[in-house]
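First, the structure itself, so that you have it in front of you.
Complex shown without one protein chain; remaining protein chains in place.
For subunit A:
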Amino acid sequence: MAKLETYKPIQARVAPKDPIKIKSDTLRKLLKDKRAVVCILFLVIVALIGILAPLLAPFDPEEQFYESILQGPSKEHLLGTDAIGRDVLSRLVYGVRVTLTVSMLAVAITFFLGTFIGLLSAYVGGWLDNVLMRIMDILLALPSIILALAIVAILGPSLTNAMIAVGVASIPGFARLIRGAALSIKSSGFVEASRSIGSSHSWILRRQFLPNVAGVLLVYTTLFIGVAILDTAALSFIGLGAQPPTPEWGTMLSEGKNYMYDAWWLATFPGIAITIVVFSVNFLGDALRDIFDPKSTR
């Protein structure tokens, strides 16, 4: 060792620590993006509304006011009442809970199974990749809402089954995207280096693949939340998702469509709610994509 210790080690310059520096690079970039900040704030407010629904809603969502059926927006019922005298605002506020939980759980299904299939397919390759991707291709040939319809038809209409259906129907698209991202990592030098070191497969997947697909995962998960909200509402609209009297936005829309000419407020407010939430989720997804993939053009 004597000879080598005569080397004067090259000293690394240590940057002085900035006390208020935001640690995560991603978060810092995200906060610079105005539309992302607006969307995040809005979504946080929406989530809070859902959590605090019992405090915020003026009435019980299932309470019926027989003396004020199909009343337009008034001082007492800010967004009016529906055909059996329930307060639209209260139903809308409680609907946040249903919409957010169902779409989050649906996306969780997509996220775990889609990531698993995508990574497995890319990493193992060969015939397994072929088989898995051909199955995904067949499922992709159907629009996700048709696929979800088929799944609900098999499982029977209920909110839980709609959630499963929406989650499963998004898997093919998600798995394909993750497979694409993983393939580029598979051919990279550091995966080969890992193999030459003798690391186990699970280690390579966890430490080499996951950190590098995390950005892509985050972007697509966010974008898929928007799809999930829309698909759940759509299933409920045609009566295959949430069953009345559950205050779900899609169901409310469906109930309101019969009174479009007499009571415009019934369908309009849930429609606006769905639109704005999906809009901000998608905007947030776009902002995230710009951060993780600066090369992609808008």
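Just so it is clear, a contact is a pair of C-beta atoms (placed from the backbone, for glycine too) under 8 Å apart; a residue touches a chain by one contact, two chains touch by 3 or more; residues count from 1.
One rule holds in what follows: contacts and distances are computed from a predicted model.
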UniProt lists the protein of the undisplayed chain, choosing from "Magnesium chelatase", "Formate dehydrogenase iron-sulfur subunit", "VWA containing CoxE family protein" or "Oligopeptide/dipeptide ABC transporter ATP-binding protein", as "Oligopeptide/dipeptide ABC transporter ATP-binding protein"
Tell me which residue among A:60, A:76, A:137 or A:192 touches the hidden chain in the full complex. A:192
Touching residue (missing chain; options A:125, A:211 or A:239): A:211
Per the touch rule stated above, subunit A touches the missing chain via residues 1, 3-5, 7, 9-12, 14, 188-190, 192-200, 203, 207-208, 211-212, 214
